[in-house]
Structure formats: C-alpha cells, structure tokens
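A short write-up of the structure that comes next.
A single protein chain has been omitted; all remaining protein chains appear in their positions.
Each chain carries a letter (A, B and C) given by its place in the written order, and its residues are counted from 1.
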C-alpha cells in the first residue's frame, strides 16, 4: 500500500493556553496529510475535484488518540496510508511521530462525494473509480 | 447526570471549499461545549485552572461521527454530558442537532492535568477531586 | 447608518500559549460580525450569494489595533457598521468592547465579487446593487 510521510512544523498558533497543540489542529494536520497522500498517488486535490466532479472527500468518522503533547517549535512527522476501500468510502490511518516516539494516531473514514444539485445538501456519495484505488496499490 | 445545551451559529469561516463545516471545527465546537458544561456545573475554566493548579483538561482520545453536513448560516444545538468518571480521566459525549436531526456525535476522553515542573513536558495527570465529580451528579 | 452589536464568548481554543486571544481569531470575529451585520440588513449570506451570483465578499484590506488582551471565558461585544460604499467595494468598521473598555478595533475593505468562469481565478468584482446599499441606509 502506498504511504506518505509529511513533516509538519508545530506553530505557536496551533497551540492553546496549556502551551500544547490544540487537539482540533491535529485533525487539521491529518487532513493535510490525507491530501498529501492523494497528491503522492497522482491526484492533486484541485484537479481531482474538477476531473471527477467531486465536491470533496468529506469525513463521516474521525478519531484520534493522543499519547503525549506536542508544542510549538517541534517538528512532527506523520505517516499516512489508506487501510481499507469500500464502494464509495475509504479509511485512512495516520501515525504522528516526534523523533521516534509515536505521539498520536488518527483515523478517518471518508466518502467519495459528487455534486448533485437535485439533493437538498447538493451532494451524495458515489462509487470510487477503480483507477483511483489502483494508484494506491 | 448534568447535561448542557449550547447553541452554535455556524460561521462562514468554519466552512471549507465544499461549503460545509470543516470537520476539525466540529471538534472545536465540542471543546467549547465541554467548557460550557463545566461552567454550568460551577467551574469557570480560568478560575478552575487557578484553583486546582491545572494546566488544562487535555484530551487523550477524541472521536466523532458526521451524519450530515452543516453549513454557514445554520444554527446547531449541542447536548453534552459526562458519561464516565475514572480516577484521573473522564469521558464526555456530545450530540449535535440541526433542528430535530441528529447531525453529528462526538466523544472525548480527557485527563485532569496539573503542572509539574519536574517532568519534561511540565504536566501530569492527577486524581480528580470528588467535589468536582459531585457537581455533575 | 445601520449598525449591529454581536456578543462573542472567547473560547479556550481561540487563545494561544500566552493565554490570550490569538490575533488572527480577532479577524475571524470581525468576519462573523460583518456577516451578522448583513443578516441584520436582510441579507443572509447563503441566500445572498445565490441571489446575486456572488462567490463571496472577499477582503482586499484588513487591519486591526489591539489595545488590551482578551482571554478565554470573557465575553466581548462587537459593534459593526459600513462606513463607506464604493462602486464595487465597501468598508466596514468594528469596535470590540470588554465591558465598557474599547479593547480592539478592526477595519475591512471588501469587494462585491461574482463568479466568472472565463477568468483564471474564476471571480471578479462587480457594481454593488443600489438596493443592497439602501438596506444599510
């Protein structure tokens, strides 16, 4: 399975009054890492959305475990890969390291979502093209 | 068990290019709702941190399920309560509604965390005072 | 001139390791207040975008002065009004108070921006309809 490693520099603005990363920011990191994984597979997000008529690849589930705090000035490395493909959804796993220490883990379930003006919310899930899955082989 | 209902107005700046709430923002909503629940129980965060020597009540686990998108201009209502107390940790559940529709759910596991200058990270978990738990009874 | 007052509760997640509002969040507050001002004038953002074919009312200038810090748990009140109309742009001013103390001021210059698929960026400024300006009378 294709995986990607992304370095992220923890910024002052990512941290809360406890001086550590405000936990929703970890989910922002993971989101950026999923997009980087797709880019590594050949799918730059802006082009991918246009090409497949996607509104995005929104989440239906997200979870994370935080084993230790991270703070501004630290550099974290996130390893990401797709761990399961469904018909119209897929699961991504992220492992976040500071040095060699596994500091946090994240999991996402996302849906391949196209625009559909007939629906109230203007979007619905659709079958993921095999050619997309194949690139993560 | 004490519960709290908090109205949140979804802002333009909470939404992503798909036009819907960027999912890490839901975790920000839930975090604000936990603080509002504590405030309802009599613990305003700033005073609580000083009184108990806390650095915060950081998360060790967070998860959410998103059943439908929410978009700017909508008002959501979040119902929050503590569902389990451990020695130094506790679990919070959030149910987010748009009108009568359950739109998202969130769960947090948080640790009662005090400053400890002797440790590298400057913080460690501590037993939650019974007087605190009692207020959520 | 129409003005609007909006209360905002400063959240833990709005604050940085100094324990005070991270300054870009003040710009988020101001943005929400501009949208609230339009809503008071009868223009809910989602409907306004559809009705006028707008991509948004993006900023070409933003500035703020911060006279004192604000911190989590405090409630601020922001008074907002449009102070100048151009052909396709307008200026908004925000005064942020904690109690009676003027704590910050913000200014925005925004452009009435429509979609235009022919342009590389897909958007361009357009003359603001007189009926819109009239509502802020």
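By our rule, a contact is a pair of C-beta atoms (placed from the backbone, for glycine too) under 8 Å apart; a residue touches a chain by one contact, two chains touch by 3 or more.
From a predicted model like this one, the values you see are computed outputs, not experimental measurements.
The undisplayed chain touches these shown chains across the complete complex, A, B, C. Panel shows chain C; residues 16-20, 22-25, 27-28, 31, 55-56, 58-69, 113, 121-123 of it touch the chain omitted from the view. Mapped onto chain A, contacts with the missing chain fall at residues 9, 11-13, 28, 31-32, 35, 44-46, 56, 71-73.
Touch with the hidden chain on the side of chain B covers residues 12-13, 15-19, 22, 24, 72.
In this text, only the chains that are shown with their structure count from here on.
Overlaying chain A onto chain B using CA atoms gives a rotation of 180 degrees, to the nearest 5. At the chain A-chain C interface, residue numbers used by both copies make up over half of all numbers present, so the two copies contact each other through mostly the same positions. One simple way to say how far apart two chains are is to compare their mean CA positions; for chain B and chain C this gives 28 Å. Centre-to-centre spacing of chain A and chain C amounts to 30 Å, using the average Cα coordinate of each chain.
The set of chain A residues touching two or more other chains comprises 16-19, 22, 24.
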